[in-house]
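Note that one protein chain of the assembly has been removed; the remaining protein chains are unaltered in position.
Chain IDs A and B follow the sequence of writing; residue 1 opens each chain.
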Amino acid sequence: MPHSASRPLTLHPDRLLPADPATRALARELYASVAGLPIVSPHGHTDPSWFAGNASFGNATELLLVPDHYVFRMLYSQGVPMEALGVGGAKVDPREAWRLFAERYHLFRGTPSRMWLDWVFAEAFGIDVRLDGGTSDHYFDTITDALTTDAFRPRALFERFNIEVIATTESPLDSLEHHAVIGASGWQGKVVTAYRPDPVVDPDFEGFRDNLRTFSDLTGEDCLSWTGYLNAHRQRRAFFASMGATSTDHGHPTALTADLGTVEAEALFRKVLAGTFTAEDAELFRAQMLTEMAAMSIDDGLVMQIHPGAFRNHNARVFETFGRDKGADIPSRTEYVRALKPLLDRFGNDPRLSVILFTLDESTYARELAPLAGHYPCLKLGPAWWFHDSPEGMRRFRRATTETAGFYNTVGFNDDTRAFLSIPARHDVARRIDCGFLAELVMEHRIEDWEAAELAQELSYNLVKQAYKL
Amino acid sequence: MPHSASRPLTLHPDRLLPADPATRALARELYASVAGLPIVSPHGHTDPSWFAGNASFGNATELLLVPDHYVFRMLYSQGVPMEALGVGGAKVDPREAWRLFAERYHLFRGTPSRMWLDWVFAEAFGIDVRLDGGTSDHYFDTITDALTTDAFRPRALFERFNIEVIATTESPLDSLEHHAVIGASGWQGKVVTAYRPDPVVDPDFEGFRDNLRTFSDLTGEDCLSWTGYLNAHRQRRAFFASMGATSTDHGHPTALTADLGTVEAEALFRKVLAGTFTAEDAELFRAQMLTEMAAMSIDDGLVMQIHPGAFRNHNARVFETFGRDKGADIPSRTEYVRALKPLLDRFGNDPRLSVILFTLDESTYARELAPLAGHYPCLKLGPAWWFHDSPEGMRRFRRATTETAGFYNTVGFNDDTRAFLSIPARHDVARRIDCGFLAELVMEHRIEDWEAAELAQELSYNLVKQAYKL
Partner (left out) sequence: MPHSASRPLTLHPDRLLPADPATRALARELYASVAGLPIVSPHGHTDPSWFAGNASFGNATELLLVPDHYVFRMLYSQGVPMEALGVGGAKVDPREAWRLFAERYHLFRGTPSRMWLDWVFAEAFGIDVRLDGGTSDHYFDTITDALTTDAFRPRALFERFNIEVIATTESPLDSLEHHAVIGASGWQGKVVTAYRPDPVVDPDFEGFRDNLRTFSDLTGEDCLSWTGYLNAHRQRRAFFASMGATSTDHGHPTALTADLGTVEAEALFRKVLAGTFTAEDAELFRAQMLTEMAAMSIDDGLVMQIHPGAFRNHNARVFETFGRDKGADIPSRTEYVRALKPLLDRFGNDPRLSVILFTLDESTYARELAPLAGHYPCLKLGPAWWFHDSPEGMRRFRRATTETAGFYNTVGFNDDTRAFLSIPARHDVARRIDCGFLAELVMEHRIEDWEAAELAQELSYNLVKQAYKL
């Protein structure tokens, strides 16, 4: 039973719509026309084993706190040790870990995590009081109890969330066994993979050389030869495509591309294999591999996604103690104009290529990315990403890119998340913000109302299907 | 006759004014007070031969599609081959090229091109249905027919558009014959030139050495000697001034300036002449020439405009096939604080010098440009430029610069266009956005209403005349 002084939790139907009454009325109408559209999630990090095994999700802490680095990074920044939250496999009483979170839920005021979580609490679990120290146990019990029911198993949620298709992200070394299980299961949910080759294209990746040996074993190619290595990619890409993949994904530190001749490329490959490479060699190899991937995309039709600019694992102690993806990846300045030129010089005008660019450096939206996407036929702009997947971030994205690239060089929304339960909330935020933006354009007579209605459909549903070939 | 299902085209009188009703009412009043002011266009790329020869403009495609890289870049980005549009002299049926555009006019939703074009269609040509596939022929015929009439000859449009003065931009190698013809014609339209020396100050410019030989021939100076070369500039600047020029214009890749001693400058000049220079030499030579131009400006009073930061001709294949100015110039990060210091150390406090700075890198507005212009007597800020000459871009410009540089260190609006028919629409957008911004300041009681009224006049008319000495 919640604390007697607890505050009611309700989701206002007009949340995130512009404050001006006439603009809001218009935005509300646009939103109503897209709110019920199916979710197309072309890029994210849900675990395919959830949908393969369809097991229950455990308790509130295991589901919502431990895996969500948006949440525990904020708590950590305010002095809560990660160990106390159960991050990194630390043994904790999940109810007490949850309480540490509940008592500090005010830290999330004004953040997108707060909006997503409130949606999960209210809509997914039907909770009607706000989370705080006094309601902590009520939350923990309500959520944990619900998770034992069939209605909260992964497949049931997938259906309830009206997900038309979701893409996971796997390494070329992944067997895709879970996807195979899903495919063979007779369940109708569409879960596809995406080809994320970082472990075998990034010489700085943990175990790079071992990964290449596994790559050889998996493909029967000699991945210690340049030709065999490229063939292995081709083979795995074809396998991924056969498991539904329509895209590849590249999470490099920068957007650098290169277009070396075969001799130089081979020599560089031998260098990175030998382990004697410099930081510049590693960067050049990754750069070359983007161009190689583009060449393969022209052949097999997979859409390239480039997600550059994160300084990964910035906190040395946290990385040593807890490993990757612990909220310590920090964006850094990213350059695109010179970086992409080698790839674009080679393939930029080829109608068969499609490259979706993302950024963590918003200063590039209007300066570099929109001008590039507004010219090159192969380039499109991914939505506001990661730290910028937020109401203000999405508004900045639309305001900074639309005038130069238009709407049709963008690709709808990506949730990019492993927080499965938040997926509807994230798409809902994007639809609300886009409808608010469109309503503002109508109010200023920059587009007509019927155009806004068409665009609301495009941004919520059509563009993502076209851009990702889904 | 347009398609039966065609949508009406009307320009809403409140377009681009803020949505909040009280703010809009105020903005409307401010706008009404400046809407009819004459157009002062101190920087642009119209062709003086239009006003000299006063010939008709041809057909709709030749006038509005083929020369407008804002338009065909967007179509190209969405897969329309430039050849099919007639770009670069390709032979096409202009009616069919127009149809490719008309069918894809939705791509421009939310872009400034859409606003400018709708103004041209509705106001200049009196068309009352929207452009789409169904109205394509109606548009093509209406526009092409109108262009055969005297009312659509360049001088008539100039007068109808209420242009008080317009500046074109010419190379020092230009004879200015068209300006001479205009001057001798008795026509009262004021068309002045501006001195754009890139072909003879940029060692990377196509034909740089040949250009210097022509420069010698034209001036009688030995332009292969440093002294003769500088004298040739002085002579041509004086000639340009005699043809009405009040400004120079410098379109360098960066804002770098240098202040070499005469010996070093001469040695560098010999190096770039010899053709053995590095990229750094070329950059340093351009940098030095900005300071030389500033020195000459102090003598002859020409206002300097610096337009840095474009990576020109980024698309190698497009450049080879179609040449310059084909929508493939991409902005890049631009630094001003260190770059301008050599010039400013030498002349920054000289009251005779006036330098107008532009940028394609909006991150410099508040960080670098406004602080510089809010201190140095010689510096002023040009308006939001190129990709940023748009409603959102102009708002960002005012919001980011006003608090530090004020309004009086800015210089009004530049249309910077070769799309002659869009000039009134562009100035109109600027006036609307500025009036909306002023209305917002009044609504927040940051300025008084009578100040906003004064400022509306300043931003629309007075400041540009003062800054450009027009």
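Following the convention adopted for this analysis, a contact is a pair of C-beta atoms (placed from the backbone, for glycine too) under 8 Å apart; a residue touches a chain by one contact, two chains touch by 3 or more.
Since the model is a prediction, treat every value here as computed from it, not as a measurement.
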Write down which of A:Thr254, A:Asn315 or A:Asn462 is the residue touching the left-out chain. A:Asn315
Among A:Ala60, A:Met74 or A:Leu147, the residue in touch with the chain that has been omitted: A:Met74
Touch with the missing chain holds, among B:Ala373, B:Met394, B:Cys435 or B:Ala467, for B:Ala373
State which residues belonging to subunit A touch the missing partner chain. 7, 11-12, 14-21, 73-74, 76-79, 106-112, 114-115, 311, 314-318, 327-333, 360-363, 387-388, 390-393
Positions on subunit B where the hidden chain makes contact: 18, 20, 22-23, 335, 337-338, 341, 344-345, 348-349, 351, 363, 366-368, 370-377, 379, 399-400, 402-409, 440-441, 443-448, 450-451, 454-455
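One rule holds in what follows: only the chains that are shown with their structure count from here on.
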Where the centres are mean C-alpha positions, what is the separation of subunit A from subunit B, in Å? 40
